[in-house]
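To start, the structure itself, in structure tokens.
Removed from the display is one protein chain of the complex; every other protein chain stays in position.
We call the chains A and B, going by the order they appear; numbering starts again at 1 in every chain.
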Amino acid sequence: MSDETLLSARGLTLSFGAIPALVDVDADLWPGEVLAVVGESGSGKSTLLNVLSGRMAPQSGVVWYRDPARHLHDVHAMPQPALRALHRSDWGFVHQNPRENLRMGVSAGGNVGERLMAHGSRHYGQIREHAIDWLEQVEIDARRVDDLPRTFSGGMLQRLQIARTLVTHPRLVFMDEPTGGLDVSVQARLLDLIRGLVRRLNIAAVLVTHDLAVARLLAHRIMVMQRGRVVESGLTDQVLDDPQHEYTQLLVSSVLQA
Amino acid sequence: MTSPATGYNFAYLDEQTKRMIRRALLKAVAIPGHQVPFGSREMPLPYGWGTGGIQVTAAVLGQQDVLKVIDQGADDTTNAVSIRRFFGRTAGVRTTTHTGEATVIQTRHRIPEHALREDQIIVYQVPQPEPLSKLESSRAETRSMHGLAEYGLMHVKLYEDITRYGHVSISYDYPVMVNRRYLMAPSPIPAFDNPKMHMMPALQLFGAGREKRIYAVPPYTEVKSLDFDDHPFRTTRAPHCCALCGADDSYLDEVVTDDKGGRMFMCSDTDYCETRRAQGHVGPEAMAAE
Partner (left out) sequence: MLQTQGLGKQFLLHLQGGLRIPVLDHVDLQVQAGECVALVGPSGAGKSTLLRSLYGNYRADTGHIRVRHEGEYVDIARAEPRLVVQVRSRSLGYVSQFLRVVPRVPALDIVADAARDMTQAQARARAAALLLRLNIPKRLHGLPPATFSGGEQQRINLARGFIGRHPILLLDEPTASLDNANRDIVVAMIREAKQDGVAIIGIFHDTEVRDAVADHLYHVTAMQDS
């Protein structure tokens, strides 16, 4: 039984001038699993996400992606059109700030339906039905399907972004601090939602977060980064309960318990 | 017919410029609906007055051609008259107001009612060649979208219209899909005229002088107005017949006749109306116009 990774990265290295953002980073992701990348500011975790998703090119190293037909693609050697098409179909990207991924002047239904329309959906009624269905799945009142996102709260915007991203059933989702900046109760709701969706839809995800509790809740595996290097990685509960590396021990012991 | 003035090259433009424009036209015809950049020249009239259309016409015009120029369907407005005179003076070609007699028709914002033939060329004056311009301000981004055929954004706009108004609110310059590949701005012709573009026997050329773009629809090309399966594209026209000739199938202009709210609906296409009247058709207010 072959155990094929969905995404594989080897030797990723990237510096911004004299500042090393990534130093020889490897990463693997299998279908249906969630990998958390944790670290403090400046650890390189967001840079890693950008490089893995093809948004930023490494100075050395390679990122391989296996498509549904099981062909391997070098993400950074792919032609732009192919990468863009990938981001609209098989991949998703959830930004920390939902406004970066939403059209604020377009109704909620239009936002969710856009990917469908980009894929050739031409039936207004069906697109709207689909959009309403997804709004309900992310716990947004279906009656708001025609409302502009300008009228939504921060938590709702984030949920709308998630609906918009998942509507084409991507196999791989990149998430950059999806709960960052939200009130605690809103965070809890959002995490619960993400947890349920990821499990139900068998989505693989790379989740960048500074919050260890989020990693524990959502991720099967975890990678701890410090100054561009992966200092420790493994099973989430093992790394968090029995940290081996000095930095991991520091991170874990620094978290306040409410 | 005006006698040609001396000191001008045929049709005003120098041969090198015409060659450059023709190259752009060939490329445009080869890729229906795709916007081809061209070295738009400074013409003796400001941008927004048809410089693009004039340059295209100048490039395709030959000694034997018969030129018709219309503006909003009329041969007798200032714009149409000026341009017709311009070519009369710089090319010495025969001009006409009859659609059927012309070999080249330059138009601003209308397609003639009279069906065009294979031996005719229609040149459209285009203010804004980019159909996505109101939705995406970055030209680099719209170029990518055309290159990748990523037109979801335009459908989102139509979706929003239907959500807000129950129907698509675009009444002119209604975006079309050309040859099932490129999204195109047909120029500010009324949506009513869009169906004429589909499988038209004549060659359709589009020139935008200020934006420096040329595009084309070759004869017998599929041109489909964007819509949804359950909200199909529909043409609209004023529910009247022409006051002068009685036509009920032409696009009508609404003319205010007095300051008491009186109004008349007349064919926008003056040649069409005159021809019908010459054939004996009479509209309800034919007497009053005379």
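Rule of thumb we're sticking to: contacts are C-beta pairs under 8 Å (C-beta built on N, C-alpha and C of every residue); 3 or more make two chains touch, one makes a residue touch a chain.
Being a predicted model, the structure only gives us computed values, none of them experimental.
Student: Wait, the hidden chain, what does it touch out of the ones we have here?
Tutor: Hidden chain, whole complex, touched shown chains: A.
Student: For the full complex, which residue in A:80, A:153 or A:238 touches the chain that was left out?
Tutor: If we include the chain that is not displayed, A:238 is the one touching it.
Student: Which positions on chain A touch the chain that was left off?
Tutor: Residues of chain A in contact with the hidden chain: 3, 30, 33, 188-189, 191-192, 217, 220-221, 234-235, 237-238, 241-242, 244-246, 249-250, 253.
In this section, only the chains that are shown with their structure count from here on.
Student: For a test of understanding, state which residues of chain B touch chain A in their complex under the given definition.
Tutor: Within the complex, chain B touches chain A at residues 144, 147-148, 150-153, 155-156, 159-160, 162-164, 227-231.
Student: Where on chain A does chain B make contact in their complex?
Tutor: For this pair, the touching residues of chain A are 80-81, 84-85, 88, 103, 106-107, 109-110, 113-115, 117-119, 122-125, 127-128, 146.
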